[in-house]
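The structure is given below, and queries will be raised subsequently.
Here the complex is missing one protein chain, while the rest keep their positions.
Which chain is which? They are A, B, C, D, E and F, in the order written, and residues in each are numbered from 1.
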Amino acid sequence: MTLYLLTFILFAVGLYGVWTKRHLIRIILGLVIMETAMNLFLILVGYREDGVAPIITENSSNTAVMVDPIPQALVLTAIVIGLATTALLLAFSVRIYAKYQTLDLNKIRNLRG
Amino acid sequence: MSIILLSLFLWVFWILAAGNSDLLTLIVGGVAAIFIGILWGKRLYVNSHKAFDIRRWFWALIFLFIFIWEIIKANFDVAYRVLHPKRPLSPGILYVKSQLKSTWGRVFLANAITLTPGTLTIDIQEDLLYIHCIRIKPNELSVLRNKIVARFDRYLIKIFD
Amino acid sequence: MNPLVIILILMILGAILALESKDLLSGIIAMGIMGFGLTLAFLFLRAPDLALVQIIIETMTLILFIATVKITSNQETSERSISHRLLPRIAGAVFILFLTLSFYRVAEELPKFGEAVIRMAAPILAYGAAATGSANLVTAVILDFRALDTLGEATVLFTAALGILIVLRHEGEKR
Amino acid sequence: MNTIAYFLVVPLGTALLLVIFGRWVVRWAGIIVSVVFSALTALVVQCYFINQLPFTVAVGGWEPVQGIPLGIHWVVDGFTLLMLALINFTGAIVALYSISSMKSYTKLRKYYALLMLLGLGMNGVALAGDLFTMYVFLEISAISSYILVAFGRGAEELEASFKYQVLGGSASMLILFAIALVYRLTGTLNIADASRVLSGQSAEMTMLFTGALFLTGFGLKAAIMPFHSWLPDAHPAAPAPVSAILSGVVIKVLGIYPLCRLFYHFIGFEGVWTGIWLVLGAISLMVANILALAQWDIKRLLAYCSISQIGYIVIAMGLGTELGIIAGLFHMANHTIFKSLLFFNAGAIEHATGFRDLRKLGGLRTKMPVTYATSLIASFSIAGLPPFSGFWSKLLIIIACMKAGHPFLAIWAALGSMLTLAAFLKFQHHGFGGPDKEYQQSIKEVSFSSQIAMIILAILCLGMGCLMLPGLRSAILEPAANILSQGLNATTLFLGN
Amino acid sequence: MLNIYIYILIASCFMCFIRAWLGKTIPDRMVAIDILGTLAVGFAAVWALITKQDIYMDIALAWIFLSFLGTLALAKYLSHQSLDE
Amino acid sequence: MAWNEWVGLAFIGVGVLFDALGCLGLLRFPDIYNRLQAGTKCVTFGTCGILLGILFHQGITTFGIKALLGIPFLLLTSPVGAHALARGAYKAGIPLWDKSVMDEYTQSESSRAE
Partner (left out) sequence: MKHGMSVIVQSIARLMVPFIWMFGIYIIAHGHISPGGGFAGGVFLAGGFILITLAFGSAPDKEERSQDFASKLESEALLIFLIMASIGLVLKLGLMANLLAKTHPGLPGHIAAGGLIPWENLAIGVEVSAALAVMFIAFARHRLKE
């Protein structure tokens, strides 16, 4: 429960960063923080008290005490997707800098929703 | 020659890492090792004949022991300085001259110096090494220079040159 | 205290530093530290696969961020008065507090930490290794039971690489 | 059953082959893409005839064990097939239109590859019966649409796309969070199975929270009103064919479709949710229409109009009655057709004249007859004038509102429709009417392939009213509405008892 | 016994973090990450011993191999070179 | 417990202790160069100690050999990071501690940023 709350605080910090920061790279950092929190939460979900890693070896072949492998697979996917989106956002910010000579949202606002 | 040598090293690395010796593991490792060896071998070992000189390996072993001893000594020295309430430091950057001719020898010397606490290689130009030293007594500079380099230099010469 | 709690606090502090530090690179480095915290947490939660992937992906992300900062600049240009800086922070703190309180009831209702609900995973744990031949059950899941996700994920990476090639191309836009 | 996999394999394979061998076929890339999408549309039609709906496909052959699914499942029902038909048909038309209109851009084969990937992602979302698979394919289509928006790399495109990415990225995170909560509660990712597990549990707060997260996340992707701020930037900034596909299908497949599926089949569509949907829909409808009226940029006007039409769909879906669902689906199909057509028109105008400000335009009636005629049809259709398709669907929505006991909402919708009419009269008057202007000497009608694309869509606009005929309606709309109106009970259809 | 080690290591991580928080200059902060990378190797090793599973050693090896890449990239940034020069 | 396990635990203990000392040095020392001295070196040594301890604890098994395998690579990579960072910091113009005794690097040519 403490862990869930702390993870959620991490998530909320990321959300706060995305919504209030006015610098493109900070916004990206906020998204990265949200991703981190998400990954952590998914893994917390699959944890079992005194579980072992879901890999069958000579020392541990009792699958009944293993932690849930599905969230781990999901997070593996989510991590790579996160990397892809982050890299894409960075590429965009590079081009935006080339056009405006700044990354500050206050100065590059041409468009208004 | 160098390709074979690198492949061999890589294969040994593979076996040690994999930790079992069933045939297929060895074969897969071998194929991978040969592949990387062909890709990279020519660039790594310029004078591969040196690697077959058994005396060099012997000196390397001795160097290892000296090196570990120096590291342990120096680590306790730094630990003392960390824990001492007054932080007895008088740092600075000085240059030292090495006798080594080969690039690999110099690189290993620089690494050894960096690994020994209290000294940190900042730059290397031909045979000059610029070293950040944690405790310098300005009146004993030449002694210090000698001390930093000489303890590793004589072994590295025998290994690499 | 549970070491995980300490690590999580470290991560939260890292996140705050990442958002509020003076210059960008410090923020990026703080993000790296947060990633390290995540890696350690994965280690504690018995997810070795993820710890392995996370640490190297973290390094890659760090490098990409540094490359971006190198191309653009390290300075945050907008100078603003203290009240301008302080107000969003207070608002943010209130916002986070509010969200957390709203989540509190939910967190109470969820099953306790450490009691996984094993439903979909039960057959996988029971005979997944025998059915797929993979001793690493995570690999069994990502490449056999849920292989479609992996195909999709590889496609995402492919799409992103394509996009980066398009966005960062050196040719002109129009012919 | 195996044919379902072609909806994913064929687009991905085409995209990869275009990237690898594109250098030699770049001249034909548009036609290839168009043909592939058309073939997939034909496959959808075939699916309607051959199979007994609904059915599920276990990917990789991992059938459920004791009723518990352990792999990924595709769910194919009337709703899925309707969406698949819309996606692939629009894809084909857009590729056809792109042949001439995208000619001036570089890296064309990558453009077509991205179009294919966008289609692949949306097909995946439509087919997914599994939450996480839905998320992954959502990301594929979202990422390719981000790139497509900024394909021209102008300053505005980049900025709009960045905004779109940030909001879309946080939306994805919210969705993922909701998925994690669902997994925490139920231990399964299959939507039907999770709903079955939940029916035996009481976790009200969590379900409320999860529903709010889903609504926010998918609402951001669908640009429902409080979360709409990216759309009026992103859709106008994109190249014309891309805005057509974005406004036509992407916001529906990434936003409305998952929302409907999750709320009807998983969370349970009752209690607070009906009210929230209706309020959100009403707000989007009216405010977006008013904002659209104030625009002078053609594409921005169209983009705001998209939001208002999304509002109609949300209201219709939010009613929860069978008639409402039919009306919503019908309007969704109609909107896909006429909004794509309108964006094609806007693109044609921009291509021909070089700008898209209504104040500078005028008198295009004689110079661009095909564009004029088709845009007239589309405008009347979207404004809801009889006998065009938009009229029937809006009428159905209003009737459904009345029947569900929300007469105020019906009046509200009619009012919104009038505002739309006003906006499009403005578009027609300033764009095509009025005196000739001096810049028009060199103006020509757009190229042949674009004309074909517009004419096909215009004919469909006229003909979509036929979906109301009893035979077609029971074949196409009713299976889709049926599966939704069964609510939580539908899950037994997917998994058996 | 081993648990005490883990706590000491976490305390060390915290000290690194404090340095990253305080650190006046960018390299100061980067040192913290570099050291965290090395600490994490020890962490994984001790954890492997606690759980008695040698699979965690693979992670330790992985960290040894790649954790210095980020430091190199930053060092290159600091010496005013672009990353591919 | 057998003797080798005790030895292993002792080694690990020494290693962990040095890790902590290194991090303490990181906190206490005045400038980046001194911090690098304390930090990277002590921590590398400490981590090597941990790995060695595992080798003793487990003996020549897969487990132990992997630990042994880590040591040379750790000794190769970690000083490189420290060196590159120190050089980069110098080129970025970060000054030495004001109580430093001497600086013979400024005269050399390559110290100036390109």
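Everything that follows uses one rule, which is that a contact is a pair of C-beta atoms (placed from the backbone, for glycine too) under 8 Å apart; a residue touches a chain by one contact, two chains touch by 3 or more.
Just so we're clear, the structure is a prediction, and the values are computed from it rather than from any experiment.
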Residues belonging to chain F that touch the chain removed from view: 73, 76-77, 80, 83-84, 87, 110, 114
Missing-chain contacts mapped onto chain A: 53, 55-58, 76, 80, 87, 90-91, 94, 97-98
Missing-partner contacts on chain B, residue numbers: 6, 10, 13-14, 17-18, 22, 24-25, 28-29, 32-33, 36-37, 39-40, 43-44, 103-104, 106-107, 110-111, 121, 123-124
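Here is the rule we use: only the chains that are shown with their structure count from here on.
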Separation of chain F from chain B in steps, with touching chains one step apart: 1
Common touching chains of chain E and chain A: C
Of all other chains, the one whose Cα centre sits farthest from chain E: D
Most remote chain, CA-based centroid, reference being chain F: D
Chain pair, most C-beta pairs within the contact cut-off: A-C
Chain B-chain E separation of Cα centroids, rounded to whole Å: 21
Whole-Å gap separating chain A and chain D, where each centre is the average of the chain's CA atoms: 28
Set of chain D residues in contact with two or more other chains: 132, 136, 139, 143, 146-147, 150, 153-154, 158, 183-184, 187, 189
Per-residue overlap in chain E, given as positions that touch at least 2 other chains: 13, 16, 26, 30, 32, 51, 54-55, 58, 61, 67, 74, 77
For the chain C and chain D complex, residues of the former touching the latter: 102-103, 105-106, 108-111, 116-124, 144-149, 151-153, 155-156, 158-160, 162-163, 165-167, 169, 171-175
Complex contacts: residues of chain B adjacent to chain F: 13, 16-17, 19-20, 71-72, 74-75, 78-79, 81-83, 87, 89-95, 110-111, 114-123, 125, 128, 130, 132, 134, 136, 138
Touching residues on chain D, where the partner in the complex is chain A: 132, 136, 139, 143, 146-147, 150, 153-156, 158-163, 165-166, 169-170, 172-173, 176-177, 180, 183-184, 187, 189, 228-230, 232-233, 237
